[in-house]
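The structure's right below; bear with me while I get my questions together.
Every protein chain but one is kept in place in this view of the complex.
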Amino acid sequence: MATFMEYMRAFVVGGLICAVGQLLIDYTKLTPARILVTFVVAGVFLGALGVYQPLIDYAGGGATVPLLGFGNTIAVGTLEAVREKGLMGALTGGLTASAGGVAASIFFGFLAAVVFKPKDKA
Amino acid sequence: MSTITNAAYAQMTKDASPRTKVQQSVPLAFVFGGGICTIGHALINLYISLGLAKEAAIPTASITLVFLAALLTGLNVYDDIARYGGAGTLVPITGFANAITAPALEFKSEGYVLGLGAKMFSIAGPVLVYGMVAGIVYGIILYVFQLY
Partner (left out) sequence: MVERIGNYTMKLAGAPSVLSFAAVASKKESEGPMASYIDIINQDSMFGQTTWEKAESSMQQEAANKALTKAQLSPGQIDVLFAGDLLNQCIGSHYGLRDLGIPFVGIYGACSNMAESLGLAALFVESAIAGNAMAVTSSHFCSAERQFRFPLEYGGVRTPTAQWTVTGAGGAIVGASSMPPYVKQVSFGSILDKGIKDINNMGAAMAPAAAQTLTHFFQDTLTCADNYDLILTGDLGSVGSELLYELMERDSYNIRKKHADCGLMIYDRDRQDVQAGGSGCGCSATVLCSYILQSMREGKIRELLFMATGALMSTVSVQQGESIPAIAHLVHLSNRPDFN
């Protein structure tokens, strides 16, 4: 049974992570592309340290939806794959774990690009 | 104009250039980002109630957000939301999906292979490259130092 507090936690944690991103955009020379890279690598790092899962347990969508969660998925998948397959797992783990999101982006991006047309911003 | 140094001119530029209003951009990013994450959380709960295990519901929810972002990008709506959302639309996985859909859509005029196909990763590519590289380095460290 989902509680109001549960959604509140998702909202606040997700919002805070994005607010940090906005501060980086406003106060540093980091471009959006570099910010995305920073977040995904930070996610791998936090996942590697094992500190991201508690945040997911606490905030649910507030932790899994931001790109930090994508990085965490890569880290978690890499750990599992190394356990199962040794060194080969280092190569396969991250890509396999994130395959769903990557494939979905490519597929839905492709479909949208085929069906629609870009529009002027005027 | 005579002999102003580059450093002095850089300072003059800084003084004359308006900065982004942080008191607007940060709260907006908070609200938009929190909102998208809340929708993601609702989707997770929806999929759990439909019978998925939590481990499956989480990526399914993310994939659903990817679908929605791609659709809104195609409908020419996503950029209007992102104008206000800033990092709130960029940092969630919707930003990644928009970054893939937008160039694919734009460069269709250069053909399906060299345009749509090749340019699809022109903005989001680095996320995959550096995310993978970070993961692989982590994996190598795990293996070499037997930390698993």
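For this structure, a couple of remarks:
The chains carry the letters A and B, assigned in the order they are written, with residues numbered from 1 in each.
Criterion: a contact is a pair of C-beta atoms (placed from the backbone, for glycine too) under 8 Å apart; a residue touches a chain by one contact, two chains touch by 3 or more.
This structure is a prediction, so every number in the text was calculated from the model and none was measured.
Of B:33, B:85 or B:131, it is B:85 that touches the chain left out of the display. Residue-level contact of subunit A with the missing chain is found at 25, 32, 118-122.
Remark: the residues of subunit B touching the chain excluded from display are 1-2, 4, 6, 9-10, 12-13, 16-20, 25, 73-74, 76, 78-79, 81-83, 85-86, 89-90, 95, 98-99, 101-103, 105-107, 109, 123.
Just so we're on the same page, only the chains that are shown with their structure count from here on.
Rounded to whole angstrom, the centroid-to-centroid distance between subunit A and subunit B, based on C-alpha atoms, equals 9 Å. Chain contact summary for the complex, subunit B toward subunit A: residues 19-20, 22, 25-45, 58-63, 65-67, 70-71, 73-76, 79, 86-88, 90-93, 95-97, 99-102, 104-106, 108, 116, 120, 123-124, 126-128, 130-132, 134-136, 138-140, 142-143, 148. Residue ranges on subunit A touching subunit B, taken from their complex, read 2, 6-7, 10-27, 32-37, 39-41, 43-45, 48, 56, 59-62, 64-67, 69-71, 73-75, 77-79, 81-83, 86-87, 89-91, 93-95, 98, 100-102, 104-106, 108-119, 121.
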